[in-house]
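Note that this complex is displayed minus one protein chain, with the remaining chains in position.
Labels A, B and C are assigned to the chains in the order they are written; within every chain, residues are numbered from 1.
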Amino acid sequence: MSNSFGRLFKLTTFGESHGSLIGGVIDGFPAGFNLNLDEIQDKLNLRRPGSSNLTSERKENDIVEFHSGLIENITIGSPIAFIIKNNDKKSNDYKNLKDLFRPSHADYTYQKKYGIRDPYGGGRSSARETACRVVAGSLASQYLTQKGISVYSYVSSIGKIELNKDYNDIDLSNTYKNRVFCPDKLIALKMENLIKEIKEKGDTVGGCVNTVIKGILPGFGEPIYNKLNAAISFAMMSINATKGIEFGSGFESSKMKGSNHNDIFIKKNNKIKTKTNNSGGIQGGISNGEDIFFRVAFKPVSSIKKQQQTVNNKNEEVSFLNQGRHDPCVVSRAVPIVESMTSIVLMDMYLLNLTSK
Amino acid sequence: MSNSFGRLFKLTTFGESHGSLIGGVIDGFPAGFNLNLDEIQDKLNLRRPGSSNLTSERKENDIVEFHSGLIENITIGSPIAFIIKNNDKKSNDYKNLKDLFRPSHADYTYQKKYGIRDPYGGGRSSARETACRVVAGSLASQYLTQKGISVYSYVSSIGKIELNKDYNDIDLSNTYKNRVFCPDKLIALKMENLIKEIKEKGDTVGGCVNTVIKGILPGFGEPIYNKLNAAISFAMMSINATKGIEFGSGFESSKMKGSNHNDIFIKKNNKIKTKTNNSGGIQGGISNGEDIFFRVAFKPVSSIKKQQQTVNNKNEEVSFLNQGRHDPCVVSRAVPIVESMTSIVLMDMYLLNLTSK
Amino acid sequence: MSNSFGRLFKLTTFGESHGSLIGGVIDGFPAGFNLNLDEIQDKLNLRRPGSSNLTSERKENDIVEFHSGLIENITIGSPIAFIIKNNDKKSNDYKNLKDLFRPSHADYTYQKKYGIRDPYGGGRSSARETACRVVAGSLASQYLTQKGISVYSYVSSIGKIELNKDYNDIDLSNTYKNRVFCPDKLIALKMENLIKEIKEKGDTVGGCVNTVIKGILPGFGEPIYNKLNAAISFAMMSINATKGIEFGSGFESSKMKGSNHNDIFIKKNNKIKTKTNNSGGIQGGISNGEDIFFRVAFKPVSSIKKQQQTVNNKNEEVSFLNQGRHDPCVVSRAVPIVESMTSIVLMDMYLLNLTSK
Partner (left out) sequence: MSNSFGRLFKLTTFGESHGSLIGGVIDGFPAGFNLNLDEIQDKLNLRRPGSSNLTSERKENDIVEFHSGLIENITIGSPIAFIIKNNDKKSNDYKNLKDLFRPSHADYTYQKKYGIRDPYGGGRSSARETACRVVAGSLASQYLTQKGISVYSYVSSIGKIELNKDYNDIDLSNTYKNRVFCPDKLIALKMENLIKEIKEKGDTVGGCVNTVIKGILPGFGEPIYNKLNAAISFAMMSINATKGIEFGSGFESSKMKGSNHNDIFIKKNNKIKTKTNNSGGIQGGISNGEDIFFRVAFKPVSSIKKQQQTVNNKNEEVSFLNQGRHDPCVVSRAVPIVESMTSIVLMDMYLLNLTSK
């Protein structure tokens, strides 16, 4: 298992979905920083299930408690450890599932890898673990904000409903103003309706999350093997249910010619800028000072309320119906998670870059 | 800088594009293994520029010399160090470029990060470094072959010419039989013609590389933060010119419903298999025993033989013409690189997995 | 800060001396292992202060609670997280100390490094953190026992009272039968009397801990930079109050000639053994199958009940009297800590060695 992320700014998490608690240890946060603890809890609330009828009915208060590394709200250089208690662990829901391998879940792969698995709600493989990432990401985000860096993630598609606008034409401050976390009110409404419809059918649907990083100076990212885009990809693909990532012009670039794709350098207000941003703000694995832009694809949640076929522990083909409470669509809840993992990567790169020259 | 890749099977590389040599150190290769050194050179030859009129005219013999870690061809547990001399370093080609920032290259970002940069051919940021990855990947591949694992990469698109076939309907052994490294002869011919056309115009074009891993057992991949798909993404996005990656159903999955997307478990010859493979062989970050499938997008090469505008070291807007020898399309040459980085990740995961239970 | 130890078997700890709790996360413990949780608590009790009038009067129940990584007592591959609550945090004792730098403590260095420090009982720099090492070490020890490996640490000197016997002439099973943790009953009694005498005077005294590892096969240890002796030294010198370490013939070897020092290989019961063991069981950084032997020196505790001079936060020379409860001698309590850190290193080396050939 690899339960730690990062090099200088390092997060280690622990806890299973239906155990007593989950938590994390943050190592490497600089000392003497005034944290806004309420803001961390607010960010965590955005990820929380049960906050609307669009998401899982699992009720979790998700209260973060800090137990190390702070004097009041000031960091002291010690590891910052936190705990989130699991209040609502209806493990009974999983009784009829514990002997079978749920399709497209990690039940089978954990069983094969470890020879044993936690049969309640996926145990460690559950997306519940991502709450810890939001806590750490929120800390990183507060630090980055002081350096002028902002991370904006938002839902850009749910199923086939897409927000087909350049992010420059969107007011990114609107994202958290609706329950879908899509900054376009009208599209958000369509998405919401789609999710309700899907939910009624006991089905689930996927979607995409876009991310824009603003205010980043040139120089973030460590070539050759810890390029900024590589590190962000590593972070994103470690989030549950992600299936792909693309930067700037992305897959579309594979169809383009160099003469169209190149981002010409120009002078603007006596600064060096690029005319276009097909690079998505990264060249040679290092930020070039333009906005960083990437897009992450999420598959539809695997837990559906429909009769499904599978195989059980005894190697028998069986059919089953999952009665657990699950999200018809996790894409919205993924928004703060994507933001958080992005912030964690950026903070690590910020610290690494302090030693480059 | 981060010039090392991997945890237990670790590659460290060095050398600039137009210096005296490049090379690498492989740490963690198990002792007592009989390497086929000719096969390593053969693999390296596939990546070599100047091998056909489709690629760069830079002539590099690219002969790998091993200087540590072997008794004859047997590994002894010591680090395996190798060198590839740079025979053909026409740095003169770069004289008129050394004071300006080539568009979509890493000149500007390196200058800003380090306050200094190698002005000849991109220095360390050049794709020349990837020759070292092919050497290490070829060693890993020989080890994996003994464990029954095979990695097949191939060109699936060049510009808008796509190979629209399921990999199961393709004879993957044909890939290296043509100069485009696309296993479909007819499509390969179309691609070749496109590349020639692009080359004549002094332009460049992008494309995609698909990869299939066969023979992998369930259990490869380390949750939570070193998932197999995350580690592969990290590896791929560290390759020059990559813009995106997707696994299995990829971005398309974001438009699907769970009831269609889930990979139902079935029994086949008394083994547990999945009916479909939207997961691309990975569930919860761990291989499930199905073929692993992913797709990587490459942008068009930034070096074009056309007049371009940019800014120079003195902060002046200038226009320039790049006379250096460059590839109209690197996608074919990327095939052995993608295969190699995949093998490096898999070997690391193989070793890590030895300690999981 | 570097709050993680180990490569494949990794311990991360958190918590300050007078906070709400301390704890740790163990990553990399193989799945499917039956732990004896009572035995872990027993080991922890050996380190606990307040267990006799020889040690600190601080009363800590030191009850370890596991919150992740186990199904009942079986490891499942998830991170094993545990918490030890701080029941008896008389931070008031530190009120008069919080503005001054206690001599030979870490108050001053933490203040200079971080610009801020926890003024209660040393915060993170307190030896309280070592309780977490004992938990992790005890887990490792149970694993090693199944592989036939045993670690025996014992007090070999307190002040000038030394146990001058070869460990082969000592019954190592007696160590924990007295309160000093010295396996020789008579010497232990002398040590106990010395400690009482020192305590009455409000003073403290140092001592040495010897360690013998039995049952280890040849091959543990990773050259060049993770030699077994280097890794053990790194572990030991990370324990509070350690001042030196020596292996086998140790410092004495510096006075010897090669012809006397060399450990001649001989055959014994058809096995290759060495006639002498000046090497302390390690040659070239790798275990040779003989017993591993090393000795660690501990300085006298810095907290004494005597008036002392120092400088305070305001840069003023002041004198003070420490009223906190402290140990006259920590050497005995260090015994389970030394054993634990040794076990952690060995388990890491065991796992690393699984991939060497």
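What we mean here is this: a contact is a pair of C-beta atoms (placed from the backbone, for glycine too) under 8 Å apart; a residue touches a chain by one contact, two chains touch by 3 or more.
Keep in mind the model is a prediction, meaning the values are calculated, not measured.
Visitor: In the full complex, which bits of chain C touch the chain not displayed? Write them out.
Guide: On the side of chain C, residues 1-5, 13, 101, 103-106, 108-110, 112-116, 122, 124-125, 129, 157, 159-160, 198, 203-208, 217-219, 221-227, 229-238, 240, 242-251, 253-259, 261-267, 270, 272, 274, 278-280, 282-289, 297-304, 306, 308-311, 315, 317, 331, 353, 356-357 touch the unshown chain.
Visitor: If the missing chain were put back, which residues of chain B would it touch?
Guide: 1-4, 10, 12-16, 19-23, 25, 27-28, 31-32, 67-69, 71, 74, 76-81, 110, 113-118, 123-124
Visitor: In the complete complex, which positions of chain A touch the hidden chain?
Guide: Against the left-out chain, chain A lists 8, 28, 30-32, 77, 351-352, 354-357.
Keep this in mind: only the chains that are shown with their structure count from here on.
Visitor: Name the chain whose C-alpha centroid is farthest from the C-alpha centroid of chain C.
Guide: Centre of mass proxy via C-alpha means gives B as farthest from chain C.
Visitor: In angstrom, rounded to a whole number, how far apart do the mean CA points of chain A and chain B lie?
Guide: Centre separation, chain A to chain B: 27 Å.
Visitor: Averaging only over C-alpha atoms, locate the centres of chain A and chain C and give their separation in whole Å.
Guide: Those two chain centres are 40 Å apart.
Visitor: Distance from the CA centroid of chain B to that of chain C, rounded to the nearest Å?
Guide: Spacing between the chain centres: roughly 46 Å.
Visitor: Chain B: which residues touch two or more other chains?
Guide: Chain B, residues with two or more chain partners: 356-357.
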